[in-house]
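Note that one protein chain of the assembly has been removed; the remaining protein chains are unaltered in position.
Right, chain A next:
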Amino acid sequence: MTTLTLPTRKAEEWRYSDLDALATVWPTPAPTRIDVAAGESVRHHLLQDAADGAAAVHDYAITIADGARCDFHVLNIGGKLGRVTFAVTLGKGSHFELNGAIIGGGDQVLEIITSVTHAQPDATSGQTIRSILGQHATGSYLGSINVARDAQRTDAFQSVKAMLLDRTATANAKPELEIYADDVKCAHGATVGELDKQALFYMASRGMDPATAKTLLLKAFVAGVFDDVADEAVKGSLEAAALAKLETLV
């Protein structure tokens, strides 16, 4: 629900956000609705590449009916504040798959916030997020999975990995589970790392200049996020935008 009062950092989902930047676009419009009818399969993507200094907030409310499937790919790289949120409700035997990358530098604040509700039995969901943060950027993934009492045989995973290029960058990763059913499989993992110094020296010892070496390692780190984008043109544009952004950071 959108209210007209600017949120505060006291609210968990705004805790790491940039409220000054948010104020410039507040109140944000109602969420984009995606309703996937029973048995259908849809694919969506978002390339959040707002201009420097801008605030971009994209909210999605997604309902996936029984036996349906939604695949979403997101690349979050633009603006002073780039925030993408998903409120997802899964029907019986349905599937939601989110593959996302955050790549930020400068003093960007980039966020992916998800709330995935398994309301019915036998639904599955997967979320894979890779973040690369340099300079004074902040990248956050806050993801809650809520499993209702009736949602037996839920299978959900969250895989969150962040790479910090500078000590001054910040990664927040908070996968959260709220489970009221008993026959449930939920896996979550979150790691924060740095570029492998041994690999960088190995590459240098073969003659690779540092920028090329870092770019190769970072490409390897985000590889896979856009692998299963079905539309080749979309895939190409996401990969090209990710690479161009990476090259500004190394």
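In this section, a contact is a pair of C-beta atoms (placed from the backbone, for glycine too) under 8 Å apart; a residue touches a chain by one contact, two chains touch by 3 or more; residues count from 1.
Everything below uses one rule, namely that contacts and distances are computed from a predicted model.
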Missing subunit (named according to UniProt) among the choices "Glycine/D-amino acid oxidase", "RNA polymerase sigma factor", "Tryptophan synthase beta chain" or "FeS assembly ATPase SufC": "FeS assembly ATPase SufC"
Of A:A87, A:L216 or A:L243, the residue in touch with the unshown chain: A:L216
Which of A:V36, A:M203 or A:A241 contacts the chain that the document leaves out: A:M203
Contacts of chain A with the absent chain, listed as residue ranges: 196-199, 201-210, 212-213, 216-217, 219-221, 223
